[in-house]
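The other protein chains are all here in position, but one chain of the complex has been omitted.
First chain written, first letter: the chains are A, B, C, D and E, and each begins at residue 1.
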Amino acid sequence: MKTLLRRAAFALPLLALSASAFAEDAAAPKLDSGDTAWMLTSTALVLLMTIPGLALFYAGMVRKKNILATMMQSFAITALVTVIWMIAGYSLAFTNGNAYIGDLSRFFLNGFGANWDKPFILGAGLKDLEQVQTVPESVFMMFQMTFAIITPALIAGAFADRMKFSALLVFITLWSLLVYSPVAHWVWAPTGWLNAGVFGLPGAADFAGGTVVHINAGIAGLVCAFVLGKRVGYGTDNMAPFNVSLAVIGASLLWVGWFGFNAGSAVAANGRAGMAMTVTQIATAAAALSWTFAEWAAKGKPSVLGAISGAVAGLVAITPASGFVLPGPALIIGIVAGVVCFWSATSLKHMMGYDDSLDAFGVHGVGGIIGALLTGVFAFGPFTATKDAPLGTNIGGLAQFESQVVAVLATLIWSGVLTFIILKIVDAVVGLRVTEEEEREGLDVVLHGERIG
Amino acid sequence: MKTLLRRAAFALPLLALSASAFAEDAAAPKLDSGDTAWMLTSTALVLLMTIPGLALFYAGMVRKKNILATMMQSFAITALVTVIWMIAGYSLAFTNGNAYIGDLSRFFLNGFGANWDKPFILGAGLKDLEQVQTVPESVFMMFQMTFAIITPALIAGAFADRMKFSALLVFITLWSLLVYSPVAHWVWAPTGWLNAGVFGLPGAADFAGGTVVHINAGIAGLVCAFVLGKRVGYGTDNMAPFNVSLAVIGASLLWVGWFGFNAGSAVAANGRAGMAMTVTQIATAAAALSWTFAEWAAKGKPSVLGAISGAVAGLVAITPASGFVLPGPALIIGIVAGVVCFWSATSLKHMMGYDDSLDAFGVHGVGGIIGALLTGVFAFGPFTATKDAPLGTNIGGLAQFESQVVAVLATLIWSGVLTFIILKIVDAVVGLRVTEEEEREGLDVVLHGERIG
Amino acid sequence: MKTLLRRAAFALPLLALSASAFAEDAAAPKLDSGDTAWMLTSTALVLLMTIPGLALFYAGMVRKKNILATMMQSFAITALVTVIWMIAGYSLAFTNGNAYIGDLSRFFLNGFGANWDKPFILGAGLKDLEQVQTVPESVFMMFQMTFAIITPALIAGAFADRMKFSALLVFITLWSLLVYSPVAHWVWAPTGWLNAGVFGLPGAADFAGGTVVHINAGIAGLVCAFVLGKRVGYGTDNMAPFNVSLAVIGASLLWVGWFGFNAGSAVAANGRAGMAMTVTQIATAAAALSWTFAEWAAKGKPSVLGAISGAVAGLVAITPASGFVLPGPALIIGIVAGVVCFWSATSLKHMMGYDDSLDAFGVHGVGGIIGALLTGVFAFGPFTATKDAPLGTNIGGLAQFESQVVAVLATLIWSGVLTFIILKIVDAVVGLRVTEEEEREGLDVVLHGERIG
Amino acid sequence: MKLIMAIIKPFKLDDVREALTPLGVQGLTVSEVKGFGRQKGQTEIYRGAEYHVNFLPKVKIEVVVGADLADAVVEAIMKSAHTGKIGDGKIFVIDIERAVRIRTAETDAAAL
Amino acid sequence: MKLIMAIIKPFKLDDVREALTPLGVQGLTVSEVKGFGRQKGQTEIYRGAEYHVNFLPKVKIEVVVGADLADAVVEAIMKSAHTGKIGDGKIFVIDIERAVRIRTAETDAAAL
Partner (left out) sequence: MKLIMAIIKPFKLDDVREALTPLGVQGLTVSEVKGFGRQKGQTEIYRGAEYHVNFLPKVKIEVVVGADLADAVVEAIMKSAHTGKIGDGKIFVIDIERAVRIRTAETDAAAL
C-alpha cells in the first residue's frame, strides 16, 4: 500500500474544510479566500527570507569588501530564478510528466489565463492522486517559486568571496533546471518517485523542503567548496565578519519569513498551519539556545553569530517535520540540530579541510539531514490521516524511517554529482573564480564597481 | 458605451465570490474574513514599503552626512500624511463629490463609527456605479492611506540632500491635498472623470497606481529638481552613495511590500490577486535583469545599484497593469522598463541637465508612463469582464490605449503645474533650500542635530 | 453587574460572524480560514516587532561597542521565552486556574495534539465565560507567545550597556514566570481578577496590552535602572548613539508589526480589526508629530530620534485602547502621548536621576499609563456590546475609569516589587553587572567575543 | 626632504590634490581626522542628552617632497584649501631623514 | 615649535583635551588608530575561526605648540591620560620647522 505523507499534506486542507465549512457541497472545489489570503501572505514571507533576509544573513558574515557582492548574489538569483521558473522550472517540477521529471505543458506558464479564477488541482487527471486545492494555480506557482529561489541562493554561502558573477549566473541557471526542478518533482509532484515510495516503502515525508531545499542546497554547497577551493588567505588572514549586526537582522527575517515557509506549506489557513508555526517556533528557539550553550561551554563565550546560526539550524531541521510533529518532538529536534550543527560548522569543517565560507553545508546540509531523518521518527499520526490511510495505519515506523533515508541519499547523490558536473562545465566555459589579486581587492569593486563607504 | 476597467477591478472580487461562496444570497453584501485578512496584510505590506523600505532605498544612495535626514523625510511624511488623510484627504479622494473632487462627508473620518462592521460600498448611492466590497470601510481607507503616504515620499528622491525640513512639511501638506487627492479621485472614484472616460473613450485603466502614484510623484519630482536646482558640488564632488547595502535592503522590502500594493489592489484574496502577484514578480525580475545586462554592456560592470534600480523600475511599470495582464506580457513590460529606465536615469538626466538626486522621475515617472501605456496594449479580457461589459467587448484596443494617453497627460499636466505653484509659494514663505554651507555640512546635523557615528 | 470589556473583545468576533456567515448554524463553533489567516499573519508581525524590530530600535541607540550585545538581548530573549512559554508560561497565563494564576494543564503544551484542528475555547468549561474562537489553540497560543516575548525584551532598554548576559537569562526566566504570566492571567484570562473587576467595578479594559505589556515592562525597567545604577561615564562621556539609522529601521518595523499586535488582538479579520488598525495608525502618526514639534520648540531642532520615539510612544498609548476607540479619540491619545513621553524621556528622567538607558520606562511605562487611563475615557460603546451588556449599558463612565486605575496600580505594584526581588536574587547568585573595565571595553567583545568592524 | 602635513576641510581634498599635481608631486597619503580648534561644532541632542561636538571632521594630508619643493607645496595647499572661513586648518613642515620605496628599494628623492 | 604626538586610551580623550585648554592650547587634531603593544586584546571567535585581536583601539592626538610649552603639554597629557593600567600609551615629541594657518597665512607661533 502506498501511503504518501506529502500527498496528505496537500490533500488535507481541503478535506478539513470539506468536513466543516463546505460540508453541504464537497463535490465542486471552490477557492477559499482565507486560504488564499494566507498563501499570498506566505509567498511574501518566503520572498522576504531571500531578499533581504538571506542577503543580510550572508552579507553580515563576510568582510567589508565583499558585502555588496554577497547581497548581489541573493538579489540576482531572485531575479534570475523567477524568470527560469516562469519559463520552464515550474512546469518541469509540478506537471505530471513521469516519475522523474514533469513535462512542458506549463512552458511560459501556458494556460494560466484560462484557469486564473479556478481552484488548482495538482496532478490533475491522475486518478486517485489529484490534490484539489482551495487556492488558484497562480498562488500555488508563486509560493513554490519562492522555494525555487531560496534554494540556490543558499548555496551561495559556500562560494562567497570568490566566485565570478558571470559564473554564478550560468551555474544557477543550470542548477535550477537540472537539480532543483527534478528533485522537487520527485518529492512533491504526485507522480514523483520519492513521493510514491520505492522498494515497497511508504512515500518520503518532506513537509516544507528538508530534502528538496536544504539537503539539496547543502550538498551542492559542499561540492562548490571543494571545487572552488579555499579563499585566499584562509587560515592566516583575519576573515572576521565586518558587520554581524547585518547577519542578526537577516537571521531574524529568516525566522519570521519561515512561518510562511513552513506554515504556508499547509496550503491553507487551518489547524495544521497553526501547528506547523508552533513547532517551527519551538524548534528554532531550542536550537538557538542549544548552540549558544554548546558554544559557551566549548569556547567560553556565547557569541551572537552562534545564537543566530543555531536559530537557522533549528529552522532548517524542523522544516521537513513541521507539518507532521507535535511540540514535544519539535523541542527535541531543535536541541539536536543546534548541537550537531554547532559541531559541523566549527569542527567537522576543519577536520575535513574544506572552506565552506558561510557554512551552507554545515547548517543546511547537516540540519536538513537531521530533520529529514527525525521526521520519520516523530511523525504524529492524525496529521497525515487521509481517506486512503486512516488514522493509525499511516505512519510507517521503521518503514517510514527507511523511506526518509532513501530520500536523503537520493538527494545527496543527484545533487552532489550534478553540481560537480555543472561546475566543471562552467569552469571550462567562463571560469569559476576571480584572480587572486581581484579576490584581495574585494568583489564589490572588482565585479560591480561599487564600494561601501 | 462606458467601459470602466478600474470599476471592474473593484467590482469583480465581489462578483467572483457571489458566484461561489455566497451564491445562495448575493443580495445582502457581507464581510469576507479572508478578503479582510488579505487587505489588512496588504496594508501592512504597503506601509512597510515606505518605512523602512523607501527610507532605506533612498538613504542608501546619499552621502553619509545626509542619511538620517533622508530617512526622516520618509518617516515624517508617513506621520504627516496619515493625519492629513484622516482629516480631509480620504474624503476628498473617495467620496462621491463631483467628477473632479470628492466632498467633505468623511471629514475627520466622520461616520466611521456607525459603519464599522459593515461592508464598504464605494460610490454608495450612485446608481449602477456602486462598488460593493467585502471589507469594512476602515480597511479600505487604511489601504488607500498607505498609497497616499508613499506617493509624496517618492518625490523626496528628487530633492534629497538640499531641502529644508520645514519646507518639506509645508510642501507635502499642500501637495497631498491639492495634487494627490484630486488625481486619486479622477482615476479611482466611481465619479472621477478619468475613471468614467472622456471624448467617448473608455475609462482609464490603472490597477494599482501607475498614474495616481508613480507618474504623479515622478513629474512632481522632476519639477522639484528644476526648481530647487542642483546639489552643491554636483558634477565635481564625489557623491557616491555611502552605503549601498541600505539601498539593497530597501529595494528588497519594496519588492516584498509591493505584493500588497498590487495584489492588494484586487481588494480580495482571489484569483485576480494571485495573478497580480504573479505578474508583479515576473516583471520585476525581468526588469532587474534587463537593467543589469544593459549596464553590463554599456558600462562594463553590472552594479548592485543597477540591479535594484531595475527591480524598482519593473515594479513601477507593472503597477498599472498588474490586475489586467498575463505572465507573458508582464515579462515584456519588465524587460522594456528595465532598459528604458536605465537609459532615463543614466543618459536622459544628463542630456536634460537636471539633478534628480535619486531618480524619482527617471524611475517612477518614466516607469509609470511605460506601464500605463502598455496596460492599454496588453490588457487581458477576462480580468475586466463585468456584467455591463461581458467578455470580449470590454477591451478597447486602440481606444483603450488612447484613454491611457489621456490619463497620462492629465496627470503630467496637473501634477507638474500644481507642484510648480506650490514650490514657489513655499519658497516665498519659508524658503526651499538650506544654505550652501549647511548643505556642505550635511543635513543630518544641520537640520536634525544628529550624526551617524 | 460585571461588564467585561476584554471578554467582549474575544467574544465579539465570533458573535459578529455568527450573525452573518454562519447564521444558520451558530451552535457548533467552526474554524474560520480568514480569521486564522489573519492571526497567523499577526503572529509573524508581532515576532517581527521583537526580531529584528526592537533589536534594531535598541541597538541603534547604543554606542558602537554595545550594538551586538544589545541585539543579542532581544534575540536571546526571543528564544528563551519561547521555551519557557511552551513549558509553563502559557499554561499559567491562559488556563482557568484561579483568579490569580492559571494551572498546569497545558504544561509542555499537553493536549495540543488532541485539539489541533478544533476551534479554541478560552475558559472552556466556565459557564457563561467561555470565549469561543474561530482559530485553533495553536494559533492563539502562538499569538500570545509573541506578546510574552516582547514584554521582557522591552525591559532590556533600561539596563542596556551594563548587564551580564548570564544575569539576563536568569532574570528573564524568573520574570516571565513570576510577573508576566500572572499579570496576563489577571487581565486576559476569563477567570482573572482584573478581567472580572473588583470593588464592584467593571472589568479592566486592555485590548492589546497596555497594562500586561507596556506598564508591566516599563515599571520593571524603572526598577532595573535604579537597582543596576547608572552607566559608567553617565553625564560626562559622550554616549551619543552610534547609528540612529538602525533605530529608524527598528521603529519602522515596530510600527508595521504593531498592526499585528493591535489589529491581531481582535482575534479575527473583521471590522474591529480594521478599526484597531486605523486608530493605531492615527495615534502613532499624531504622537510622532507631537513629539517632533515639542522637541523642535524646546530644543530648536526636530531630531530623527525624537520622531521615531514619538511614534513608539503613540503605538504604546493606543495599544490598550485600540479595540475600543474611534479615530477622533485616537488622534487625541496620540498627541497627548507624544508630548508627555517627550517630557518623561527628556525631563522627568533627569529630575528623578535614574539612568534608564533607552527609556523603557519613559516611553513604555508612561505611554502605557496614558493609554490605559484614556481607554476608560474614550471607549466607544458599540465595540464592546455583548449579549450580557447590550449597547449603551456597557461603558462604565467613571466606573470604567476607576477600574483602569485599579489595573494600572495593580500592575505597577506587582511588577515593581517582584522585579526588585528577582533582581536582588540574581545579583546575589550570579551578579547583575559587568565590571567597570568591561563596561568601558564594551559588551560586544567582553560578553560575546565579537566586534563590529 | 620634508614631510608636509596639512589639516584641511574635507571638501577641499580634491582641490588640493589637483593643485599639487602640476608641481610634480606624485603621491600623498590622506587620513580622516577630527579637529578641535577655534571653529565650533554643532550641538547634538539625543532624547534630552546634549552633546556639544567639539571635534569636527577634517582631512589630514601627508606628503613628502624634496626640500626644494617644500615651499611651493605649502603655497599651493594654502591657496587651494583656502575658504577664508574659520576652520580652514594648518600646515606643518617636518624634516625627514630618509625615504624608501618598498617596491624598488629606491631611496630618498628617487623614492618619492 | 614641537609636534606632540600622544597615543592614549580612547575614553581619556575628553580629559586630555580639558587638561590642555588651561595651558593655552587652542587646537589639536585627533585620529582613531589601532595599537599593538604589551596590552593584549581579546580573542574573537566566529563559528570556530578564532582571531586573536592584536590591535586595540587607541586615539592619537597631534598637537603643535611652541617649544616653550612642550614640556607643560607633555606633563598635562601624562597626568590626564594616566590610569596606571597597561596600555596607557606613549607620548612622542618631534621638531616642527614651520607652521602656517591656511585661513590667514599667519606662520609659526601665530599660526597655532
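In the analysis below, contacts are C-beta pairs under 8 Å (C-beta built on N, C-alpha and C of every residue); 3 or more make two chains touch, one makes a residue touch a chain.
Treat the numbers as computed from the prediction; the structure is a model and nothing was measured.
Q: What are the shown chains that the left-out chain touches?
A: Hidden chain, whole complex, touched shown chains: A, B, D, E.
Q: Specify the residue from the set B:Leu305, B:Ala330 or B:Ala372 that touches the hidden chain.
A: B:Leu305
Q: Which positions on chain E touch the chain that was left off?
A: Chain E touches the missing chain through residues 2, 6-8, 31-38, 54-55, 58, 60, 74, 77-78, 81-95.
Q: Considering the whole complex rather than only what is displayed, give the residues of chain B touching the chain that is not shown.
A: These residues of chain B touch the chain that is not shown: 61, 238-241, 295, 299, 301, 303, 305-306, 309, 345-347, 349-350, 359.
Q: What residue numbers in chain A mark contact with the hidden partner chain?
A: 233, 236-238, 440-441, 445-446, 449-451
As a convention for this text, only the chains that are shown with their structure count from here on.
Q: CA centre of chain A versus CA centre of chain B: separation in Å?
A: The mean C-alpha positions of chain A and chain B differ by 33 Å.
Q: Where does chain D touch two or more other chains at once, residue-wise?
A: If we look for residues of chain D contacting two or more partner chains, we find 44-46.
Q: Give me the residue numbers in chain C that touch at least two other chains, ranges are fine.
A: 32-35, 37-38, 41, 238, 240-241, 249, 269, 299, 301, 303, 305, 449-451 - these are the residues of chain C that touch more than one other chain.
Q: Identify every two-chain combination in which the chains touch.
A: A-B, A-C, A-E, B-C, B-D, C-D, C-E, D-E
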